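What follows is part of the complex, with its chains left where they were.
A and B are the chain letters, set down in written order, and residue numbers restart from 1 in every chain.
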Amino acid sequence: MGANPNPLILVSPYRIPMSVRVGILGATGAVGQRFIQLLDDHPTFDLATVTASDDSAGKRYDEAAKWRVDTPIPDDVADMEVQRTAADAVPDDLDLIFSSLPSGVAADVEPEFAEAGYVVSSNSSNDRMAEDVPLTIPEINADHLGLIEVQRDERGWDGALIKNPNCSTITMVPTLAALDEFGLDRVHVTTLQAVSGAGYDGVTSMEIIDNAIPHIGGEEEKMESESRKLLGSFDGAALSLHDAEVNASCNRIPTLDGHLESVFADLADDPDVEAVAEAMREYPGVDLPSAPEQLIHVFDDPMRPQPRLDRNLEGGMAVAAGGIQETANGIKYNCLAHNTIRGAAGASVLNGELLVEEGWV
Amino acid sequence: MGANPNPLILVSPYRIPMSVRVGILGATGAVGQRFIQLLDDHPTFDLATVTASDDSAGKRYDEAAKWRVDTPIPDDVADMEVQRTAADAVPDDLDLIFSSLPSGVAADVEPEFAEAGYVVSSNSSNDRMAEDVPLTIPEINADHLGLIEVQRDERGWDGALIKNPNCSTITMVPTLAALDEFGLDRVHVTTLQAVSGAGYDGVTSMEIIDNAIPHIGGEEEKMESESRKLLGSFDGAALSLHDAEVNASCNRIPTLDGHLESVFADLADDPDVEAVAEAMREYPGVDLPSAPEQLIHVFDDPMRPQPRLDRNLEGGMAVAAGGIQETANGIKYNCLAHNTIRGAAGASVLNGELLVEEGWV
């Protein structure tokens, strides 16, 4: 039987020919497990090291991790010995480090790795808004990687630290980037976020069944600031934030995966629905192994996108939009992305591919 | 045991002394059943007649209705004979008619009843925006009842037709009314609406479990237009819409009852959070049997209001707000109401009480 009822396969030609040895910091957690899943059979990246907290160090990975991802632990990873999360505990010859540490831990550890010469592609929220840290979505602002030179100059690092944005930010920003040509001015966005965004134990069933929660700590601030940095411009020396005003309201709903967001965008120009849809559909992608063929899928059916039906578009790496309508001052629409793939581990992996492609690794 | 784990009781003194004979059009449907529940033991209203479609006419109520409300059918209602939904099929001496007919049916039938001399308090969506039809929330715009004179003049009716707004509208408008003193200018609202708003069979389980739906047909237009009518002013002859711009995006989520809404309000003035909270908390109520003691309950905890925890405030007749924060141009906050009580049958009953209090019945 060739039928595939729920296909998540990305068929990617090997576009990055060399082998790159990578490690994962915080490999036993929820995002760490997703990293392992995405790196299994990766065309370029060769997982060489996994680290976790001191409690887990020294154990076999399959003993240390409570594996909860929906595919089995890859056999070679199951047998790996978990290392301490410290620069002196991992092999010298790693080319690239992925990090999904808790932000409090990451704030101390990631600079230590960068100083020791490792290039770190991190999903953790610390330092995302630091002036010399690239916050990158390859399709949107690959040129911001130039900040690595600034970072190395200022911090005296041989390595580097780059970040991907928060899951709720990344869901919306590709659509805003597509709108920028029409004079993006003010944004009001309200999110309907899935429970997996809080981690496996983050939201109890008693809290969310037959319910919704109108607040997610720190999330609104992240959306409001990270969006402006991602859309900002880099002149080779410093980064200027985009001057659009972004207002966010964040809610948790009883959905497993996939953040849905309702966006109102004030635009200086007055594009019609078709022009907006076309700008989104034709927003250029990148030629990297984990990148989707089409960055933004636009639905004509106003009932779409829906989290359960559309979160797995192009292996969870595409963004979906729909319900585009004109308003008095611009447009409104909905957008959606898979929060733990495009919104977390997949975003870091894609940034890692960009780092390789651009020669930083 | 005196404990009441989930109390929904409104203790109301008899403020309207006379007995009023009422009927319900469309009494077997979901909202019709909620009318029956709310009218049971009502201090003033005496349910005398229930109507339904021709298929049900002639049957006992408990045979005609598939009762789905969480309290038993009142004994006296169970035994009632269901009547046809026609002015010549109900007793002449009814003082007040409640209507929860499908809007297509209501558009024909409600004018027929009004012409025949009945005062109709309707939850159906037809004619809500008609220039001579009062669209009323007693605490917000009781003076709009004066339109009944205009209506009678224009249509030659002895009776009258008044409407309550859509459930998603009524959740937000009390908070907007409280903000009006600060110069309400633009509104961006995104809803997270419960499945009961679509009726008992409106949303299948396959559609909504682990999902959300980013569109509810006609809902956004209702919120955008009804809000401006409710907040508009009546000069004794005609009604002017409020000139605020209202932009709505409506979503369905897997919650049973209670609409949660995220609101951004641009304000001409620059009130701080405390001033806004105070304006909401102190927004005046009305002295009617079904009215809550406090119209708007304001939470300091940003995690509230939540649908499951707060939808039953004051018997489901209060509105809740929380998460008030300043923005560049005004404020943002969340609000919540029980969509089938304050947002439907309870709204019509409250309007009926106002009609009696003001002498129209």
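Note that a residue touches a chain if its C-beta (ideal position, glycine included) is under 8 Å from a C-beta of that chain, and two chains touch if they have at least 3 such contacts.
Quick caveat: nothing in here was measured; it's all calculated off a predicted structure.
Of 4 total copies in the complete assembly of this structure file, 2 are presented in place.
Everything below uses one rule, namely that only the chains that are shown with their structure count from here on.
If you average the CA atoms of chain A and of chain B, the two centres end up 42 Å from each other. Put simply, chain B touches chain A in their complex at residues 188, 190, 192, 210-215, 245, 247, 249, 251, 253-256, 260, 262, 264, 302-309, 322-323, 327-329, 332, 334.
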